[in-house]
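Let me begin by presenting the structure, written as structure tokens, before commenting on it.
Showing chain A:
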Amino acid sequence: MSITESHTASAFARGFADNPALMLRAVGVAKTFTLHGQGGVQIDALDGVSLDVERGECVVLVGPSGAGKSTLLRCLYGNYLASEGTILVRDDAHEMRHRAISGAPPHDVLHLRRSVVGYVSQFLRVIPRVPTLTLVAEPLVTRGVPEAEARERAAALLARLNVPQRLWSLAPATFSGGEQQRVNIARGLIAEHPVLLLDEPTASLDAENRDVVADLIVEARLRGAAIVGIFHDEDTRARVATRRLELTPPLRHTATLH
Partner candidate 1 sequence: MNARDTAAAAPEYDSAAEGYNFAYLDEQTKRMIRRALLKAVAVPGYQVPFAAREMPLPFGWGTGGIQVTASIIGRDDTLKVIDQGSDETTNAVNIRRFFARTAGVKTTRRTVEASIVQTRHRIPETPLTDKQILVYQVPNPEPLFRLEPRVAESRKLHALADYGLISVKLYEDIVHHGSIATTYDYPVIVNNRYLASPSPIPKYDNPKMHMNAALQLFGAGRERRIHAIPPYTPVRSLDFDDHPFEVQSWDHACALCGSTNSFLDEMIVDDSGKRMFVCSDSDYCHERRTEQAGANEAGEQA
Partner candidate 2 sequence: MTAPTPLLSARALTKQFGGRNGCRNVSFDLYPGEVLCIVGESGSGKTTLLNTLALRTEADSGTLHYTSANRDHLDLRALSEPRRRLLMRTEWGFVQQNPREGLRTGVSAGANIGEPLMAVGARHYGQIRATATQWMERVELDATRIDELPAAFSGGMQQRLQIARNLVTGPRLVFMDEPTAGLDVSVQARLLDLLRSLTATLHLSVLIVTHDIGVARLLAHRLMVMQGGEVVEAGLTDQVLDDPQHPYTQTLVSSVLPV
């Protein structure tokens, strides 16, 4: 490790050790896509973003389309590989009190996703033929919750989100966009992860259901979750946000040939 790196590393370490409320720390996260199939074209999607999130905070990302809001969330979840920067998440079981998502081996990221970081995507990734109730109960079952209890909690959450009971035994593939999204949200929130990443969770919902989701997010926040989210409507933003972070599109946004 270089002097700078070790200095930075200890700075990071101090962060999580000194501040027990700190849950997520992103430093200088940037993302560039290289499209090999198109002559090596490079697309900058995110420019050096830094962010600390504490318990009970809900940081709402704002900015124009193309600013990299969704990209940032995906990098925080390990779904995209950050091209630059460091992403650390609290892990009190670990000696250093945190673990890196950036540059981490797949096993570590899987562990963090299971127990620490939850993600609600913009669209439901439909797993075919699995009934809705089972889908929503699954994150609890994989964390060791007995199946009967998991299904009860899933039912309660679906009911709260106004997903009609007659749909619970069906696979969501044929549901409306709004119904699918509510199933998605239920699945993402049910395990009560300490860190939550929400990518436009209310995009296809009507006002009533947006309110329910906003309530759920506030409850999570009050429970001590650290949340980073993107919301397309101002009402929801106003209800859930404790602060906002403005992202601007990367400077070098035009395509550069290799």
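We take it that contacts are C-beta pairs under 8 Å (C-beta built on N, C-alpha and C of every residue); 3 or more make two chains touch, one makes a residue touch a chain; residues count from 1.
In picking the candidates, the idea was that all candidates are chains of the complex that A comes from, given by their letters.
Source: prediction; values computed, not measured.
> Touching chain A in this complex is which of the candidates 1 or 2?
2
> Using the touch rule from the top, collect the residues of chain A that touch candidate 2 in their complex.
Interface residues on the chain A side: 33-37, 74, 78-81, 93-95, 105-107, 109-110, 127-130, 138, 141-142.
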